[in-house]
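Here the complex is missing one protein chain, while the rest keep their positions.
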Amino acid sequence: MMRAILLRDLRLAARGASGTGLSLAFMALFVLLCGLALGGSQPALGPGLLWLAATLSALLGLDRFYQPDQETGALAQMHHAGASETAIATAKCLSFALTAIIPLILAAPFLALLLGMDGPSITGTVLSLIVGAPALTAYASVTGALLAGQRSGGVLAVILTAPLLIPVLIFGTEAANVFAADGLATVQFRILAGLSFIAVALGLPATVAALAANRGA
Amino acid sequence: MFSRFANPQRFVGLARWLGPLLGWGALVTLTLGLWQSLIASPPEAEHGETVRIMYVHVPAAWSAMAAYSAIAIASLVSFVWRHPLADMAARSLALPGAAFTALALITGSLWGKPDWGTYWQWDGRMTSVLVLFFIYVGYMAIWQVVEDRKRASRLAAITAMIGWVNIPIIKFSVEWWNTLHQSATVSMPESPGLAMELLVPLMLMATGYTLLLGWLTVRGMLAEIATARAARCPAPAATARMEAL
Partner (left out) sequence: MPDRFDTLARPISLSVDSLHLSRGDRRLIEGLSLELGPGDALWLTGPNGIGKTTLLLALAGLLRPDAGSVDWMIADHRVRPENAVAYAAHQGPERNGLKLGEELAFWQTLYRDRKVLQARLESVGLSGRADTPVAGLSAGQRRRLSLARLMASNRGAWLMDEPLAGLDTEGRARVTHVLSDHLSNGGLAVIASHQPVPIDGVTAHKLVLEPGS
């Protein structure tokens, strides 16, 4: 059942419904603007800027998380067809991670070159993005579910999600910063992993509750 | 146990005497508190006259946090027991709570200038209060944008609870980050054991703010009950007639 929902989403994404391309373009543009505004290469600020770029790009695509299926009534129909909200949320989160987050992480090393970052710094940033990805997905899912009934929730989505992502942003950037010197076994990476864990543990039930509320329960 | 208080009618009866009590209580306490803190109390040894800002600032920060905790608890009650008064209370607390948050930020910044030499200090406490302000904004926005009342109350409750669980995590993160980046700056003014002459105005202000918060909440809830009633009268429901074919 989860598999069917995931496959349907991936199929839709492959046909352009997820806006992956636009998110990628936004991320690249953001890095370009940062470079221009800050005066060229910023190797020291690189991890932070890439984290910001990835977070904001992911949040901009958030209105495609649940909104289209809420609007057509597909979410309610899936529930009627026996799919639990937990299964729906899990499938949707997986598809969001695959179509909205992972492409951004894959693009990060190339954008890092624009900022003049060196190898270890790039590796650190990519690894920290991977460890933080579950948190990004989970909080995006909560906001997506809360705003599922809203056609234009763009700015509000950012306002609702950004405060929750502050810890992830802080520890993600710091984990990337210390990677070159200390590797993966740092407090920063551990806390980041912990934050991801907490985010999933909180985000999944909150998403389920929000989806149920939007279904009319 | 909650059903005893779930009846809006009973609440309206309670509010008839509780509202004025809170309102007048707030007025008296705040007048006393302001007189104590701005005029009667002596300037403090270390901070001089600027300590007077603290009497406005510190209780405002307390109230901001207390109001948010109250929203979170009311949201839990509303979410689990679908208690109508609880979500009215949560909703009514939001605007005063956000106002106290803003007051705490503004006075904190004004206090920071003479004390730290800067209007803004990226320290854990102040940054968390700013984040709290955005959490308030998000919470109020949910009430704004979701049209259906029942749905809005559930979604707002989820938002409030998620925010509440995250506040300590955010505070911890910002404090950790602060020690990393801002270690060279001035430390927060240490509470000097809080002498009696400081404590009296501080407690008066804190009590006054709490009463004010209570009064605004009761008024907000009464207004909500009134609008809910006004909206319920029009257009009688359909009549249903069964026919055999």
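By written order: A and B. Residues from 1 in each chain.
Basically, a residue touches a chain if its C-beta (ideal position, glycine included) is under 8 Å from a C-beta of that chain, and two chains touch if they have at least 3 such contacts.
It should be emphasised that the depicted structure is a prediction, and the values quoted were computed from it without experimental measurement.
Novice: Looking beyond the chains shown, say which of A:L24, A:L52 or A:M78 touches the absent one.
Specialist: A:M78
Novice: Tell me which residue among A:P43, A:P120, A:G183 or A:G216 touches the hidden chain in the full complex.
Specialist: Only one of A:P43, A:P120, A:G183 or A:G216 touches the chain omitted from view, namely A:G216.
Novice: Footprint of the hidden chain on subunit B, which residues?
Specialist: These residues touch the chain not displayed: 147-150, 228, 231-232, 234-245.
Novice: For subunit A, which residues reach the chain that was dropped from this view?
Specialist: Output for subunit A: 1, 4-5, 8, 11-12, 15-17, 68-69, 72-74, 76-83, 215-217.
Methods note: only the chains that are shown with their structure count from here on.
Novice: Could you work out how far the Cα centre of subunit A sits from that of subunit B, in whole Å?
Specialist: Chain centres of subunit A and subunit B, defined by C-alpha means, are spaced 31 Å apart.
Novice: Flag every residue of subunit B that touches subunit A in the complex, lowest number first.
Specialist: Touch list, subunit B to subunit A: 79, 131, 134-135, 137-138, 141-142, 145-146, 151, 154-155, 158-159, 161-163, 165-166, 169-170, 172-174, 176-177, 180.
Novice: Touching residues of subunit A toward subunit B in the complex: what are they?
Specialist: Where subunit A meets subunit B, its residues are 142, 146-147, 149-150, 153, 156, 159-160, 162-164, 166-167, 170-171, 174, 195, 198, 202, 206, 209-210, 213-214, 216.
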